[in-house]
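Each remark here refers to the structure printed beneath this line.
In this view, the complex is presented without one of its protein chains, the others remaining in place.
What follows is chain A.
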């Protein structure tokens, strides 16, 4: 009478350059040394996760004209880490966030094709855009792109990269030493792309990779972003980790697929999620409260308020009331290099709402920032968390989650050891990898055959 159980997809987000990551904890290790990445990846693979996820930022953040120093600062290069991780893992998918603004399609396509070859078909690309002149100061291109062209360029960038990846079909390399024929066709990899943003032609120089193309992720919540995902992406990295918001987002995005000729299972919705575990639910909630206090110091709370107010609020007491002055509605100048600043599209309304919330609950500035920004997604015993995750997936709030631990690199260990076995017992999470490629793990078809990519070979 009920539909079959959905299988859950799980991914591990390496703790990032933001205040979710608690660097002051005695357990916190390096976020740069390769040993941290190897530990994190091995844990994820031991737990049969679908993939590991790396974020990216191409300019160090500034606030009030100075480098922001309260969060983890700095990270290694995405492609280099992922390729090295391919050497210390065998099945785990490797997802990299790569900017479509400050790169060129030919280079990015050959990097992902190379990663897919070198990992035996485990590469995925989270396509993001950033068009700001602030980040552009580090690149040849600079930051010239008007906002309205942001998605059109990203869309054309992705389409162009896919044309390059598809320019080899997989049967070009003969390598027959007797006849002396290496390539079947001198025109292997030939392409011409004449578009608004890119006008390029020639021959792509990386042969067809195991997955054909990397799995494509889209991150972002705007209407253009949803449409972009519904048309072109294999998975969405979203922020909606509560049940009701998740269900609304899920229904909306999956509802867009039909008009692009796609079915429900061709786009996975994978929200980011945080978690805190304990021996009892009460203990977990107490620990979660402590973690939130670590994540949001008084100084951090003031800085976060400045994202909305766009003013220097350093004179305010974080344990005191929310400022009664209004945000500066001019161009945002206080916090630079942060995506979340754009989330607050109507700063006056946000400030009003926050003042009312704080007054109604008797919250200080720090309380407010904690309660509006740092509530963990899943808190409880392993049994509670496993049950909740399963419920969210079966109730179509998500197809799985991209978990963001708050400790580097061991923050996933307990989850792997306690929650994953319970999900396996419930019959909703794999006990062994069935295929070899990330497309296999995610149940996505190979672009050439329409069939899961690794099954035929295994």
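Definition applied: a residue touches a chain if its C-beta (ideal position, glycine included) is under 8 Å from a C-beta of that chain, and two chains touch if they have at least 3 such contacts; residues count from 1.
We take it that contacts and distances are computed from a predicted model.
Enquirer: Which of the following names does UniProt give to the chain that is not shown: "Thiamine pyrimidine synthase", "Pyruvate,orthophosphate dikinase", "Branched-chain amino acid ABC transporter permease" or "LLM class flavin-dependent oxidoreductase"?
Expert: "LLM class flavin-dependent oxidoreductase"
Enquirer: Kindly state which of the options A:58, A:257 or A:445 is in contact with the chain not pictured.
Expert: A:58
Enquirer: Taking the entire complex into account, which one of A:177, A:196 or A:345 touches the absent chain?
Expert: Checking the options A:177, A:196 or A:345, the one contacting the hidden chain is A:177.
Enquirer: Decide which residue listed in A:148, A:199 or A:223 touches the omitted chain of the complex.
Expert: Among A:148, A:199 or A:223, only A:199 touches the chain that is not shown.
Enquirer: Have a look at A:102, A:157 or A:275 and name the one touching the chain we're not showing.
Expert: That would be A:102, which touches the missing chain.
Enquirer: Which chain A residues touch the hidden chain?
Expert: Here the touching residues of chain A are 23-24, 32-34, 38, 57-60, 66-67, 69-77, 79-81, 83-84, 86-88, 102-104, 106-107, 110-111, 113-115, 117-120, 137-140, 142, 168, 172-173, 175, 177, 180-186, 188-189, 198-203, 205-207, 297, 299-300.
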